[in-house]
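One structure coming up, written as structure tokens, with questions to follow.
Missing here: one protein chain of the complex. Every other protein chain is in place.
Note that the chains take the letters A and B in the order they are written out, and that residue 1 is the start of every chain.
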Amino acid sequence: MKEREYETVIGLEVHVELATRTKIFCGCTTEFGGKPNSHTCPVCTGMPGSLPVLNRQVVEYAMAVGLALNCEISRCCKFDRKNYFYPDNPQNYQISQLYEPICRNGRIEIETGDVTKTVRIHEIHMEEDAGKLIHDEWEECSLVDYNRSGVPLIEIVSEPDMRDAAEVIAYLEKLRLIIQYLGASDCKLQEGSMRADVNLSVRERGASLLGTRTEMKNLNSFKAITRAISGERDRQIELLEDGKEVIQDTRRWDDNKERSYPMRSKEDAQDYRYFPEPDLPPVMISEEWINAVKKRQPELRTEKMARYQKEYGLSEYDAQIITGTKRLADLFEETAKLCGNPKKAANWIMGETLYLLKENHMDPEDASFSPAYLACLIDMTESGVINGAAAKQAFAEIFLHNTDPVVFVDTHGLRIERNDDTLRSLVQKVLDENPQAIADYQAGKKKAIGFLVGQTMKATGGKAAPGDVNRILSELLFSHKPL
Amino acid sequence: MNIIQMPALMLGQMIKNREISAVEAAQAYLAQIEAKEKSLHGFVTVDRDGALARARAAQQAIEDGTLTGPLAGVPCAVKDNIMTEGLLTTCGSRMLNSFVPAFSAEAVHRLEKAGAVILGKTNMDEFAMGSTSETSAYGPVRNPWNTDHVPGGSSGGSAAAAASCECAFALGSDTGGSIRQPSGFCGVTGLKPTYGTVSRYGLVAYASSLDQIGPVARNVPDCAAVLEAIASYDAKDSTSMKRDAYDFTESLRDDVQDLRIGIPSDYLEGGKDGVTGLSDDVRKAVLSAAETLKERGARVEEFQLNYVRYAVPAYYIIADAEASSNLARYDGTKYGYRTGSYDDLHSLYKRTRSEGFGAEVKRRIMLGSFVLSSGYYDAYYLKALKVKALIKKAFDDAFSRYDVILAPSAPTTAPRLGESLSDPLAMYLSDIYTVSANLAGLPGICLPCGFDSKGLPIGLQMLGDCFMEKKIIRAAYTFEKSRGPIDYSRCSREEAAS
Partner (left out) sequence: MHRRYDILEKSKGERTMDHRISDETMEYVGILAKLEQSDAERETARNDMEKMLDYVDMLNELDTDGIQPMSHVFPVSNVFRDDVVTNGDGRGETLKNADWIKDDMFKVPRTIGQ
């Protein structure tokens, strides 16, 4: 009943960690891992006397994402300080952009089912990430690691154009696809290189004013996002039905308990006192610079799909699957170029690769095998050096351990027996052992040949090409004296 | 003349000529520090062993020819808000009472490259906030000319040390006059460069858009030489300016014939509506200095600067706002002072900061937080930035007609200790002649132009247009030549009856 009365209005703030080599304001590495506080320097730990210097690559990635999302790129953007106290924020202010962000007024098309919808992008801005807080298990304390402090982020703020979890997921998947294709980030929700904060409010269907919205954080998977949206919607509706008000606050979603908790206390004023960052001059972006970034923009998904159909003769369906992630597309294309057989390459990608990814709970981005090896495997299969079953076996090794297929095939003796003389004597042996089958064949029972092929295959341990066996068997049977 | 009374360049020359060794020079200054510190307290840290080691290294490098500059082997002091690797840096605050930097400021690196020998860190108003050097957590600094009086602030320690010959020269920092005003009060020469001329990397930030490091010395040539040594473009400071020329000592010429000098009449009004509070002694001395320059061939006239009364309020809004943000990092979690007991995160922050900061710093952080807070940002902070634009324009106009603007360094001579802190607002008003240069990014030099009836120095200030250090150095040098040398023996000798 309530589902029909209330409409959910959702906007998203998505933080994306950019794939630069260094942090946004200093020359520390952004490499993941590393001993706590080893990727730090005076700048990213807020030492007295330190000063920020902007990483040009951050600006270019932000521009690239903005262009891909159809945004207006600001001709002059500036940085501002967002002031708040928290241990993961070494200066107790974050350098961000409020007043003049780098991109504004974009849009993105999402598909849910058959429906295409436009979600508007309010703005994109650059900012620095905070460090990591780890809750100590033994003592009542938390521990701070500044390795992540200063890692560059772009924050993509949407308009409140989404209406349900499906649209939210579609939006996030589309964003991820685009940003991965640009190479700007690997956008992994679980690893935190993409983080989504959900702003949600409800209103009676038909109402024009927006309800009070709450912000939800700590959503680490699509499932959690879906659950959180439904949980918060219900919570708000319940409040309103009870005649109470929805209080604007920031809530932390606990996916284990499947509920949210208010995050802020009185001591978190949420008055960020933004003012222009005096340590950083403005960034002026010229027409030339935008054009240069545009030119360097890698092919986006739609273009690639079209090209794969044209250049490699793939079907639309196949092209869509293969370009589903940039990694898969790259693996396909490299393989296809090396072996010259796009159809086979496509089959291996769509078939075994996707299968093994699923089996091993891996993201396509984690596929790290060498396309050269797959190309080699395809060559071997096509030229009959190995058969299908052997190829699958070898591919599993390539996929998991990046093993050279030639080495694998030889070590495991998977080569198909192609020597006619060897085959001939093997077939002869089978014939000698199965006189009844010969008699059946001569009596006109064609099935007998299948039986004999099977026996031969058995005898070769599967290492014979069915074509060869059939040919030799036919020859020998034809020339066999009648029983 | 004994070692400690020599100007820095003279000492440098004698060291170069092997007439004096760097170690002798360091020892002489260290002895002077020992003699004077009890009465002056110009230093927070005296690094005796470090200084002698640096002196020995400098001497070696001079002897093998790798150090050839004019300041090689010359002992100096560095204000305690400038980072010095391995040497305690407190900013005059309890908050950093045990802080030892892991890196040195760019300006310090450059001094070391020039071969100067750092003796220690000078005392100052806490976090550079103050005009008397009385807010230091380590005790006030006293004026060497009369120890019942303040040396000025916030670089009071640097100015007192230079005047009392505890060092050949010192580095200070200037956000609203903190080099110039104490230089005036202590009868030494101090220079604030054009914003962006000396790297701010390693200067503990007070107000980022206004701060600059600069030299304090006993004469104009020394000041120019130190500026030349420390000024540079620095890629680590995004506000650093690439200057066309860094050869500031080239302008040490006794010649003002082509200079047009303006004196703002709105600076000279005193008394009646209380805007400037300018004392008669000071006004007379400044006008007399103007006459001297006129006699040397400069064109001197009065003019209306405008917006004078608005500089101080605009300055305090902007400076306190930026300070409230710059000082947020001092929270007891990463370095520095931490309170003994706390219940949770927020009480850790509040108690650490309330105990670690002194009253003046807390006052400014409160005001700064307020003027940036929701609802007040437009009315205060944004408004102040607009007034800053108006003030800059007023100076642009003035400098289209004049090469140098003459002014007092302060409305009075040094006040007595203990008189200023009870009325902070009155203290702020006394910054009227210095804050504009920070707001507009202008270079300014202060040097002694006389003494009042009590024997306290009177400071003359010369302001130049942006990037025009050479013009004000030339004007100051010419004035100094006519004025004659200052006798610092009165404040450098051993304590007799004060």
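Operating definition for what follows: a contact is a pair of C-beta atoms (placed from the backbone, for glycine too) under 8 Å apart; a residue touches a chain by one contact, two chains touch by 3 or more.
Since the structure is predicted, the reported quantities are computational estimates derived from the model, not experimental observations.
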*Determine which one of A:Arg56, A:His401 or A:Lys447 touches the chain that has been left out.*
A:Arg56
*Of B:Leu348, B:Leu447, B:Leu463 or B:Cys491, which residue touches the hidden chain?*
B:Leu348
_Touch criterion as defined above, residue of B:Gly336, B:Pro408 or B:Gly459 at the omitted chain_ = B:Gly336
_Take the complete complex as the reference. Which residues in subunit A touch the chain that isn't displayed?_
20-22, 26-29, 35-42, 45, 53-59, 76, 78, 83, 85-88, 133-136, 139-146, 217-218, 252, 261, 263, 265-267, 269, 271, 273, 276, 278, 280-284
*Which subunit B residues touch the hidden chain?*
98-100, 102-103, 195-196, 209, 235, 238-239, 241, 307, 309-310, 313-314, 316-317, 324, 328, 331, 333-336, 338, 342-346, 348-351, 353-354, 357, 362-363, 365-371, 373, 375, 380, 382-390, 392, 424-425, 428, 439-441, 466
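Operating definition for what follows: only the chains that are shown with their structure count from here on.
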*How big is the gap, in whole Å, between where the Cα atoms of subunit A centre and where those of subunit B centre?*
56
*What part of subunit B is in contact with subunit A in the complex they form?*
82-83, 89, 91, 96, 99, 101-103, 105, 200-205, 207-209, 235-239, 321-322, 324-325, 328-329, 331, 333-335, 345-346, 349, 369, 372-374, 377, 381
*Spell out the part of subunit A that touches subunit B in their complex, as residue ranges.*
42, 45-54, 81, 83, 85, 87, 90-93, 144, 265, 267, 271, 273-275, 278-281
